[in-house]
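Okay, so here's the structure we're looking at.
With one protein chain removed, the remaining protein chains of the complex are shown where they sit.
Take a look at chain A:
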């Protein structure tokens, strides 16, 4: 039984709301040092990680529970919670702090319960008993320090920038050169300009607390998923760091201070044709040719088609990558997986927008290309086929080639049929 109490309800509530924008469920993982919350969206294009150290809480008590069947002592026992059940606890986060005197969280892993208890004014006690499921959450591996472009800015500034975009704006392009920074509405070749209002914000590098641009780049990411983090970081008043590279590589928005840290890693649209070119600064004056990873010219080019293929696939469990530090390939060996996958096959049900579906492929590869190498070691080929459709399981090429495979993979039934037969 683990007991936690809150230091700042507003911050915690905003964190939950931020995670809510990523996915319908998240993993709740209390460890000795603190509480980790993680979430991945179903199309793998967004990953959220929020860690509250034990010092964030007024009182933090954690007991290790060891399971006899594990080879090593389980240092944590994460469980999966549905966002919809947790959000009501933190509804009206802004007034929460005024009315709530104390909030406690208890977890009972054996019972599969997480309890939130709010002690409110006038002796009112609200208790929320939530069922949770065991899970093996996916951790994104992202070498932030290897990113050539780093911007650091107060969250107020980011919010002031994003407010110019309509709330319905899905994707935003961030374009940087050493001389200027520009956020603009995402457009592509077939954008109907006569119907779309476009917004562009130009900033001087001076406005940033820290500004490093190693590579001129233009990255496009999903703004909707970010808005939650912006509200969260405003509550914490911790500056936001943005780490990114060229298009196609993920972009990370993170905040860190003594008692908490958070990272939101979002996929960016890849400029597939330029992938093979050496890292030259892309020429912004010409329209970039963007070929969707899925074959856009197929007669039925709606994303619905690939979705159903993925959905039909058997969902294999995704082994947990136990990487405590985000330092690339290092980390302890994986445990053999059991149980259910956290990530469902409803892949793109709520990524109705085709553009977002295109973005989705990229983070898969980023998260998984480190993970995939482990899989090769363990020969879990069916995992490979789950995400790459028709990619041959015999291919053990370098990662850059998997980009190509993805770009040319066809979604026809025949390929799918081949994959099925070759599954272990």
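Assume a contact is a pair of C-beta atoms (placed from the backbone, for glycine too) under 8 Å apart; a residue touches a chain by one contact, two chains touch by 3 or more; residues count from 1.
By our rule, contacts and distances are computed from a predicted model.
Undergrad: The hidden chain: which UniProt name fits, "AP complex subunit sigma", "Checkpoint protein HUS1", "Defective in cullin neddylation protein" or "catechol O-methyltransferase"?
TA: The missing chain's protein name, per its UniProt entry, is "Checkpoint protein HUS1".
Undergrad: Hey, which of A:58, A:204 or A:237 is the one touching the hidden chain?
TA: Considering all chains, including the one not shown, the answer is A:204.
Undergrad: For chain A, which residues reach the chain that was dropped from this view?
TA: 163-164, 166, 193-204, 206-207
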